[in-house]
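Every protein chain but one is kept in place in this view of the complex.
The first chain written gets the first letter, and so on, giving A, B and C; residue counts start at 1 in each chain.
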Amino acid sequence: MLYLYDGGLKVADILKEWYEQELENNYGAYIPFVGTVRSEDGIDGLSFDIYEPILESWFDSWQEKAKAKGAILKMAHARGDVMLHESSYVSAVFSPKRRVALEFIDEFVEAFKASAPIWKYDLKDGKRIYAKDRSTAIEGSGILGEKR
Amino acid sequence: MLYLYDGGLKVADILKEWYEQELENNYGAYIPFVGTVRSEDGIDGLSFDIYEPILESWFDSWQEKAKAKGAILKMAHARGDVMLHESSYVSAVFSPKRRVALEFIDEFVEAFKASAPIWKYDLKDGKRIYAKDRSTAIEGSGILGEKR
Amino acid sequence: MVRVEFLGPIQKEPLELDITNLSQLADVLQQDETMTEWLQNSAVAINDTLTSSLNVELKDGDKVSLLPPVCGG
Partner (left out) sequence: MVRVEFLGPIQKEPLELDITNLSQLADVLQQDETMTEWLQNSAVAINDTLTSSLNVELKDGDKVSLLPPVCGG
């Protein structure tokens, strides 16, 4: 239940589709997180590269963690350019109980920011500039740079 | 931005309307919480009484807390009967930054459960039974029962 | 007169009482045995503002509401 789209996400359609998919499955709590491109630093938008093979296995491992708590995860992300006030990211947790859902959406979104293989660029003055300062090295990075 | 409806909520419409209301307002994070009636203990559904004057002032006070963090809140709740697999509650926080949104939706939903003036009943075998065991006394309760 | 309303699951009709403070209301309601548990677990609002003290004066036209344990969502 990982969905990738070219360009900005159709958020209302995604939230509706996910809600309807799980409506009969007896989950008491549904918590989506929607990320939308903000106007700051004069950007025209953001752009994303995704490495899909590792994103898929990364997502599967989180789906297993959710399952162990009786919950499920869904996630959608944009590929390529996403302009101001468009949305690039939606994820959601469904759980029988609210505490699990409230804690898991937080844990998942933070892990996503720190480790999902997605690269962000600012679109500014016709250029695509890697958002280096807002990026996080994946845990275990640097082994190829060790002094020998 | 408090919405009350008779019967189950049209969740997809509500999530879409709120998203579109705030799309141009530069909030980077939108986190809704959706509560749906689960099948358990043989219930046919739930039913709700709401005391609106105090719910409104309660919600206004939370809107002020959100505002102090640069965020805003929206909330919808059902009045009367809500059947299995229908939704009775949606609330959402919009915030420029994700940490504020993730923390505030948790704080707000828990406060809502503990103090919003709404009473829940199980619908079972044609009866409407107060959900006493799942209810929480509002802080400061009991002053009229003190021994004198 | 002060109007006293019982919210949510409390099955009791509103009262119109000639009282001037919450302590007098406690005296009246403590006579009603069906109210014992509700008095211990209900919050009290005067004119739709919650109060946590009995030391409050009431005046003609005031409304007192009893709010039993809640469970929204």
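In the analysis below, a contact is a pair of C-beta atoms (placed from the backbone, for glycine too) under 8 Å apart; a residue touches a chain by one contact, two chains touch by 3 or more.
Computed from a predicted model, the values in this text were never measured in an experiment.
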Chains still shown that are in contact with the chain withheld from the display: A
Missing-chain contacts mapped onto chain A: 35, 48-51, 53-54, 57, 77, 88-89, 109, 112-121, 130-132, 134-146, 148
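Following the convention adopted for this analysis, only the chains that are shown with their structure count from here on.
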Most extensive contact between chains (C-beta pair count): B-C
Chain closest to the middle, measuring from C-alpha centroids that were averaged per chain: B
For chain B paired with chain C, centre-to-centre distance based on mean C-alpha positions, whole Å: 24
For chain A paired with chain B, centre-to-centre distance based on mean C-alpha positions, whole Å: 26
Numbers and ranges of chain C residues touching at least 2 other chains: 73
Per-residue multi-chain contacts in chain A, two or more chains: 98
